[in-house]
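First the structure, then my questions, so here it is.
A protein chain is absent from this complex, but the other protein chains hold their places.
Moving on to chain A:
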Amino acid sequence: MSMRIGVVTFPGSLDDRDAQRAVRIAGAEPVALWHADSDLRGVDGVILPGGFSYGDYLRCGAIARFSAVMDSVVKAAGDGMPVLGICNGFQILCEAHLLPGALTRNEHLHFRNRDQWLRIESTGSAWTAGYEAGQEILIPVKNGEGRYVADGRTLDELEGSGRIVARYVRGNPNGSQRDIAAISNEAGNVVGIMPHPEHAVEALTGPSVDGLGFFTSVLAHLGAHA
């Protein structure tokens, strides 16, 4: 039986079907989850996709964090279920305190969409185990509020415990502190990433297929821990 990965749709989610496609291409079964339903439908992992949940009103991710499904996601994450937050999903994970820090307005104040090089800094997470440490990958970044910020001690802690999962290289698209593109929680099962690996899973539509590793990594991780 193939693995089942849930993708949450909030009102205003935009990249939910893209995340489902990436899961499918990686060889798992995507399962649609609905913001107002706390039932995770027996999935093995969860993706919070990009978009503008609840219009990003108040603050990005601030309303989504209170949705019914997030109660279940927070609980499951505590039990070790792999959770990946992409873009708006990363913002929601920070708002839900599953990850430290916050994503703020890009330093240059513009929405920016470009193909961005990242360096995988940690292969210890559930979502990056299939990469090689130091591997450089090219995936799209697209956000208006993607600048990662945290206080100095938190940043040092992240560095020291290997929880910086990926960094921007060859240019920082939004002014993120220490060029941070992705981080994980202490256990490594929860990862937030600002760029979009789900947009780099097909040569026809992506700048590369470098993003596929996030989705195949978690399947390998789940297989090993089954």
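Things worth noting here:
Assume a contact is a pair of C-beta atoms (placed from the backbone, for glycine too) under 8 Å apart; a residue touches a chain by one contact, two chains touch by 3 or more; residues count from 1.
Here is the rule we use: contacts and distances are computed from a predicted model.
Per UniProt, the protein behind the absent chain is "Phosphoribosylformylglycinamidine synthase subunit PurL"; the candidates were "LrgB family protein", "Phosphoribosylformylglycinamidine synthase subunit PurL", "Class I cytochrome c" or "Sigma-B regulation protein RsbU (Phosphoserine phosphatase)".
Chain A residues in contact with the hidden partner, per the touch definition given at the top, are 11-12, 14-15, 17-18, 21, 35-36, 50-52, 54-58, 62-64, 66-68, 106-108, 110-117, 138, 140, 142, 144, 170-175, 196, 198-199, 202-209.
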